[in-house]
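All protein chains but one are shown at their positions in the complex.
On to chain A.
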Amino acid sequence: MIGAAMTFSRLLATLVVLLGALLVPAHAQTADTTLSPLVDALAPGSFKDRETAIAALVATEDLRVVPLLQTLADGDLYVGKTDAKVVFITGSGATLGRIDPVTAAELGEVPKADLEKVKVNNGLRRVIRTAIGQLTLLSDDPATRRSAAQSILRDADPANLELLDSGISAEADPAILQVMQTARAVLTLKTDATLEDKTAALPLVSAIGGRDALTLLTAALANAPDELKPAIQASIDGLARDRAVWDAAQNVWYGISLGSVLLLAAIGLAITFGVMGVINMAHGEMVMLGAYTTFVVQETIRRYSPELFDYSLAIALPLAFLITALIGIAIERGIIRWLYGRALETLLATWGISLILQQSVRSIFGPTNRLVGNPSWMSGSFDLGGLSITWSRLWIVIFALVVFVTLLLVLKRTALGLQMRAVTQNRRMASAMGIRTPFVDAMTFGLGSGVAGLAGVALSQIDNVSPNLGQGYIIDSFMVVVFGGVGNLWGTFVGALTLGIANKFLEPYVGAVLGKILILVLIILFIQRRPRGLFALKGRSVEA
């Protein structure tokens, strides 16, 4: 009869738990008031009592218990001598800050003497580990189980092996099972398991791939039995070969990324240089102004409607284009117009403008770097095979391509583009055909400056926004234009990507600075061969 009652009550308990699981989806959240006394019960009594208290905590299935138990196992859990309250502590020294383990609320500071460590021993640690495993690896929530398996894989602590085995036997989800088995293989290599077990574990570890597997296997090689060493070495060699391929791919990606930045910075310059034969030394400052426009837009958004932050770049783009294009047109109408046919003077005058713009920005915004944030869709990174790709870089590559294609279309499909090309090829003839060359010049300069502004918005995401931003890009952009040749956007495109990729390929061998020097020297030598760049305009108009 008593047995039946026991069975019945257990059934009831199971039902309650099941109901609870159904009613409270995912992580069970016990009320703070229920949890707190259970937590405080950890402190008093013997180790045996603590085991009971832990069991009670596990029964709540509340995930807040996991860090609590972990802290206890690490011996960092304290209890107040007067109020018998169990707390986390912060800081060190004579007074310690206290944090409530349940609500995470700060409870103020007390002298160190008022606190006492909650004692643990190895037996208890084992209990705690199992308890954490039960809460996580055996949890009902697949996401919890997966992250638990992943953290075991990361820690690679052989002590978790038993726990993992119990998790594997209970796991139904094949994806999570795979993570667990990989973790088990990693742990097996670290223990003194049998040769067969280790041999079986080897392919699983290799399958992780990348640097992680390489580190794990290299570590395993050191204390592996001799019979296993050739197999491990073979796996390492295979991985290293893969790695080399991926590293090369990664370099190409970095190169493309740098190339797209160069493309953005140089393409506006190429347009003005091609059409007007004018080197615009203030081009870098247009980029800088674009970046500051982004800063101002973001500040305004932060102040008035923070929820729009993710759209800040979309708002900044047209604004930056307009502002820099207008400034560009003003410069052209105000100054450059008077210096036609005197390319070297234009170079000096625009340098003067760049100094003035730099100092204006420094006076208004201060000389220090300003913070421009990444919208959420531009932060973080993802892995593609063995490549690690940051979202901001990817978006900038895409953006550079979009800008490039748009400019191609503008040049090839619009009336202004037609006129611009005509002026590039033969200014006098174009003028004779009725094209208003001064108007084309102004529009070209505006377009080139506007594109620089767009580049500034993009560069604000990956570079420091300071008054010197433009200076850092101006020489590189010149190199791209000179290398690629003028009057042809494809020249700029090929030039930017070639220089970007070449730079990133030289970097691992000779270092960043020497790589850059080499590139500069190569360009200087290249100019000797082809004084007008890769894609030079041909024909009578060129020989000025």
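Note that contacts are C-beta pairs under 8 Å (C-beta built on N, C-alpha and C of every residue); 3 or more make two chains touch, one makes a residue touch a chain; residues count from 1.
The rule is simple: contacts and distances are computed from a predicted model.
> Can you pick, from "Oligopeptide transport system ATP-binding protein", "Monovalent cation/H+ antiporter subunit D", "LVIVD repeat-containing protein" or "Amino acid ABC transporter permease", the UniProt protein name of the chain not displayed?
Its UniProt record gives the name "Amino acid ABC transporter permease".
> Which of A:31, A:355 or A:384 sits in contact with the chain that's absent?
The single option touching the absent chain is A:355.
> Which of A:113, A:172 or A:344 touches the chain that is not shown?
For the chain that is not drawn, the touching residue is A:344.
> Of the listed residues A:41, A:54, A:163 or A:482, which contacts the missing chain in the full complex?
A:482
> Over the whole complex, note the residues of chain A touching the chain we left out.
Counting only chain A, the missing chain is touched by 273, 277, 279, 335, 338-339, 341-349, 351-356, 358-360, 362-363, 471, 475, 478-479, 482, 513-514, 516-517, 520-521, 523-525, 527-529, 531-532, 544.
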